[in-house]
Structures are given as C-alpha cells and as structure tokens.
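Have a look at this one.
This part shows chain A:
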Amino acid sequence: MNALAVEIPWGVLLAIKAVVILAVVPLGALVLGYTFLLKMMSHMQSRLGPMDPGGFHGWFQLIGDGIKFLQKEDIVPDEADRRVFALAPTVVVISTFLIFVVIPAGPRLQVANLDVGVFYALAVSSLSVIGVLMAGWASANKFALIGALRAAAQLIAYELPLLLAVVGVVIQAGTMSLQGIVSAQQDGAIFGWSGIGNPFILTQFVGFLLFLIAAQAELTQTPFDMPVAESELVAGYMVEYTGFRFLFFFIGEFGTATAFAALAATLFLGGWSIPGVHGTAADLLGPLVLVVKLMAVAFLMFWVRFTYPRLREDQLQALAWKVLIPIALVNVIITAIIKVAI
Partner candidate 1 sequence: MADSATLTSRITDALGDAVVDQGEARGTLVIRVRPDAWRSSAEILRRTLGFDYLSFIAGIDWMPAPVVGLVEGDTSTPAQPSDMTFGVAGSAGRFQVFAHVQSTAQHAGVTVRTDVEEADPRVESWVSVYPGADWHERECWEMYGFVFEGHPSLRHLYLPSEFEGHPLRKDFPLLAREVKPWPGLTDVEPMPGGDDEAGEEGTA
Partner candidate 2 sequence: MAKLPGLIGGLGITFKTMLKGAVTVQYPHEKEAPPTRARGVIALSEENCTSCMLCSRSCPDWCIYIEGHKEQRPPKREGGRPRSVNILDRFDIDYALCMYCGICVEVCPFDALFWSPEFEYSEPNIASLLHNKDRLGAWFATVPAPEPLEVGADSGKKK
C-alpha cells in the first residue's frame, strides 16, 4: 500500500496537482471533442469527419484548430464592455477546472478529498453560468444577450433536478464525499453477491437518468441547447467571440462535459473502482477504469445530442418543474424510506 508513499513536500505536491488539473481539462476537451464531436457525430451522419490532419483519422484536427484559434485576431466589438468581455471565457473555464479538484481517479489520486465533494462539484459547476451571463451581456449583441438569459433561466430550472438526482446516491452511500461514494459502490453487494460491487446505477437508475438529462441542460447540449441554438441565435452568447477566447469557451464546453461524465461515472458506475482491486493496483488502474466509464457515459450524452431536436425554453421549464423535479422528489423519498427500513 505504501510503495508509492514517497514523502513529497506540500509545495511540490500543490504544483503537481495544479499541473494535473490544468492538463486534464484541455486533454479531456480534446479527447471528447475528437472522439464524439468529430468522429462519432460524423459516422452517425454517414460521414468520415476529418481524415487528413495527423495522418491517422485526422487525430490532429482539434489541436490544429486550437493552434489556428491562437493565431486569429482577437476581435472585441466596439460597444462591448471590454473588461467583462475579456473576463467571461476565463470564468467559464475556471469553473470547469474547479470541478476536477474533487473527482477521484484512484484511492489516493485525488486533488482534494472534500467531505462535501458532491455538493462542492455541483456548486462549482454552476459558476460557469456567471461567465455565460457576462459574455452575453458584455458582447453588446442582442443574440448573445438572449442566449445568456436563456442560459441563466435554464440553470435555475436544472440545478434542482441535478441536485435531487444526486441526493438519492448520497442517501444510499451515507456520505457526500466522492471517495466515500466510490468505496460504497466498490464494497457494496447486491443481495449478498459482491461480484460487481453495487454500482448505484442499478438502485438509482431513475436518478441516473435524471442526472443525465439535467447534465445535458447544464452543458447546454441538444435537446437543451437553447442558449447557443445555432439556427435561432446563431451561436448565442458566443456569437461575438473569436480566436483564443472562443477556444476558451470550447475547452470549457467539452471540459465540463468531461467533468460531468466523470461525475456521473463516479456517482453511478463506481468511478475508478473495480470490485476487489484495492491499494496500489487500484491507483494504477483507477484512472484507466475511470476513463472507460467516463467515455461510456459521454457516449450516451453525445448520442442524445446528435439525435434530438431542441426544445423551446418554456417547454424546458415545464419539463423541469412539472416532470423532472417531482420524479426526483419521489425518488429521494423512496430511497430514504428503503434506507430507513433496511
């Protein structure tokens, strides 16, 4: 267990953690962007997607795009509130970085094991809407403004089902620490059989679906992509952004998608854990297991994104308040009753 336990000065540890977090977000954005946006979507649409850059199936395309964005002129509209305009993409990206702080990739591979990990992750993720609002307001563009206001309205509607969906998991695991939730699933048993542990997707399937739906809204992906709705609002709050600022939004979008996929994998699929694998082996295998589970969740999210049309803002509100929240509440109550009963 302590084979890896070399004493590392806290300063160096902090630096390592910062570097890891800084690397994970763009990397996640890159992997998800490439796998799903470029390749899966293309194939679902009978296309190949980019094939040339980098030689093998165009793997270099997104990196090339990133480099291209860095070379682009940084355009700030005349009427824009320049400082807010410049700050907005950073706010969005920072909220993404902050989520990864609590996501565990192994028994010890976690930047910070907060006792209120779940609570922290969901709270931090909703910060991004502030960036979106800033972007929409500061762009001095009516399309951007409408998009930003839609995003804000959407957040209010969807934060609640998202939280309530997780409450079931929290009740079942008896902890809000993500590490605790993972080990509850790893060491759990289904009616005494512990072959696959007890992934909460089985007991909390309704919660899992609610979480995915709400996450879809949180990520402004179809069918809830009204804030960016390219056929109505052109690109919503991003409409005036160019170059590296747009790149920030892109990283933010796919980075957050990675984060939510990881969160869902952790909460419902057992995260990094494989039943029976503990200690150093888990530390080594954990990241890989997490990535596999994360990709599976992300596949679901993007599959829906590329298949469905978009709802209208009022329909989304109706769905959230009239359907999802009641279901989530019932789910919480049933979970609580069973928990108390057993």
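How these were chosen: all candidates are chains of the complex that A comes from, given by their letters.
Criterion: a contact is a pair of C-beta atoms (placed from the backbone, for glycine too) under 8 Å apart; a residue touches a chain by one contact, two chains touch by 3 or more; residues count from 1.
Note that the structure is a prediction, hence the values are computed from the model and not measured.
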Checklist outcome for this item: In this complex, the candidate that touches chain A among 1 or 2 is number 2
Item to check | chain A to candidate 2 touching residues, read off their complex | outcome: 40, 42-48, 51, 303-304, 306-308
